[in-house]
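All protein chains but one are shown in place.
By written order: A and B. Residues from 1 in each chain.
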Amino acid sequence: MTKPDPTPSIQRRPSDDDVLLTLRGVVKHYPIKHGIIFKTEIGRVRAVDGVELTVRRGETLGLVGETGCGKSTLARCITRLFPLTAGSIVFDGQDISRLSRRELRPYRRQVQMIFQDPYGSLNPRRRIGSIIGDPFAIHGVADGAERKRRVQELMELVGLNPEHYNRFPADFSGGQRQRIGVARALALRPKLIVCDEPVSALDVSIQAQIINLLEGLQDEFNLTYVFIAHDLSVVEHVSDRVAVMYLGKIVELADRDQLYGQPRHPYTNALLLAGSIADPDRARARRRIILTGDVPSPVDPPSGCRFHPRCPKAQQLCFDTEPQLQPEPGDPVEHATACHFPVAPGEDLTVLTPGIGSAVDQPTEG
Amino acid sequence: MSASELSEVADLPDPAVPQPGVERQVEGRSPWQLAWIRLRRDRVAVVCAAFILLLVLVAILADPLANWIGYNATDQDQVNGITADGLPVGPDAHHLLGTDNLGRDILVRIIFGTRVSLVVGVSAAVAAVLIGVIVGLCAGYLGPVVDSVLARLMDVVLSFPFLLFAIALVTVVGPSELIEILVIAFFSWAAVGRIVRGQTLAIREREYIEAARSLGAGNLRIMVIDVLPNLMAPVIVYVTLLIPVSIVFEATLSYLGVGIIPPTPSWGNMISDAQNFYQVAWWYLVFPGAALVLTTLAFNLLGDSVRDALDPRTERLFAK
Partner (left out) sequence: MALLQVRDLTVSFRTSDGLVQAVRGVSFDVQKGRTLGIVGESGSGKTVCTQTLLGLTRGAEVGGTAEFDGQDLLTMTSAQLRRVRGARIAAIFQDPLSSLHPLYRVGWQIVEMIRAHERVSKPAARARAIELLDLVGIPQAASRVDDYPHEFSGGMRQRAMIAMALALNPELIIADEPTTALDATVQAQVIDLLQRLRDEFDSALIIITHDLGVIADMADQVLVMYAGKAVEIADRRTLFYLPHHPYTQGLLESIPGSAGVNEKLRPIPGQPPSLINLPSGCAFHPRCRFVMDRCLTEIPELRTVERGHLSACHLPLDLTGLGSADDSARQQAADAGREKIG
């Protein structure tokens, strides 16, 4: 699972015990309230519903899943953009899940985020020099000429022309704006960068530029990435390990090659075969597992295994009992799957028809 | 209605906004500069702005103008300004726009009325917008608790019977220009506050605000540095639209006798006085009325143009 390394002298293989970030039972529910003055809770959106995860120093952990699976919410839990409903997050030995806004400030310098929308994530009314300089201004790191010098250094680093310091976001194309976002995230030399779909809004040729940029920066500054995307080929390219999320839970977690080579969860299988392949012969040759229906609403997730209404292998047990995320017999310890009836290597799911649950097409909400 | 018609405007390039893939060659023109360029191209805006500028000049130069014309606002011209029957005199060589029932020159009185209208209108509008922006920003940004308190407050203010209140208040404390400004501002800020609150709620959800929060920026910094500049466009539009409203408001108060006290002229009290004479002296009513209508119109049209310039999406895209 070693990744190509332009500078072979740096060993990128992260060691198993050098953990940077640990998530234990992380839960984030959004209450749905009704009423104007006296609000009563009428339900909750179970966006993230008990996630266990570790991120090792220097690795890229890919997080994949479809709309509404909770991957973006999980990213915002890690960056503590809002309080957790339950669970804990330990970063570099410190539990940051209960810290107040003020106590979080040192953490904010070490964990940064890159956002999906290169148009929405930059304030249209501000010059990019001051946008990239924000981290310095907020943390009182550098002022005046010093700040300008460091901002221009960053701009150079991410491949922007430092002379464009005084331009506005509207003067840049999507790819260049994403570079601005990367420069801002790098300003304080963080240890961890959470990338929330950093390339999905970009054109293919530009996407590759940004991926290469992120990879280069990782090598240069020994960064750790949590890389969220719905595009499986992008995640395969950048990740060391990959976690697959479905309806607020991780359903499979493994080394990249393991996960893509021998996916055990039926959902992972479907996802991998559903993704588009830019190769006509391979595209024709593969047989898609056409999942029926859509992702159910996280307000009222299905009982037992949350995937059971859409799963071709579902049985009564899946309806009744929730499977635990654990290594299946025969798999490496690293490879955990939350499934009662994991897919055996070589098994063809396309010949199966959904057993129970009869695929009720439920609209997703929100 | 077919699907294709429903989405007829989808995906068309907006001429004023840089296209994806259209890298702009110009050196970092700010959104404000772009708006200014669009505004300057708008003929209606230029004419209105020129008219308003003229009004401002007239208001500032009211005294020298009056001297040059030869009458003061309260001078009663018993010789040429009033007929033998004691009625107003129509426009003639002595009084360009005629006189009122006391023989006072209407042109001069309109000139002084301009001063009152602009001072009261502009200061009340600015004060209202200042309060409205601060309250709206806090309500929109600081979360549900602050929001519910401030939003209720705005509801209360908006549900006041404002004319009754204004008349009652003035009866108690006595009319003055300052009281008039305060009354107008008090009844206008809540509407601004509501709009600003709505805008703030929308901006709050933008990713760049999230980005600022993830960097550790405090509430005040985000409100001032990230939210406020994005509110400026609607606020500027609101100021230009609130000024004419305040001018009319002022005229209404003066008309009702609770604004500017005679003999100081204001358009409102002139219109009020003219009511008794309009059958014999049309000029008495028409000229102050025209001044009020034209001024209001100029501000309103300018406000529309400013909105178009600041928000190119509402521009009539294909009118060119």
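Basically, a contact is a pair of C-beta atoms (placed from the backbone, for glycine too) under 8 Å apart; a residue touches a chain by one contact, two chains touch by 3 or more.
Nothing here was measured: the structure is a model prediction, and the numbers come from that model.
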- Message: Given that one chain is not shown, which residue among A:42, A:290 or A:344 touches it?
- Response: A:290
- By the document's definition of touch, the residue of A:89, A:206 or A:251 touching the omitted chain is A:206
- Message: Applying the definition given at the start, please give the residues of chain A touching the unseen chain.
- Response: 3-4, 6, 66-67, 173-176, 203-209, 211-212, 215, 230-234, 236-238, 256, 260, 270-271, 273-283, 288, 290-291, 293-295, 359-364
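Going forward, only the chains that are shown with their structure count from here on.
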- Averaged over CA atoms, how far is the centre of chain A from the centre of chain B? Could you give it in whole Å? 49
- Spell out the residues on chain A that touch chain B in their complex, using ranges where they run on. 37, 76, 79, 81, 101, 104-105, 108-109, 111-113, 115-117, 120-127, 134-135, 138-139, 164, 166-168, 170-174, 181, 184
- Residue positions on chain B within touch of chain A in the complex are 17-18, 20-21, 23-24, 26-31, 148, 206-208, 210-218, 221, 225-226, 229-230, 232
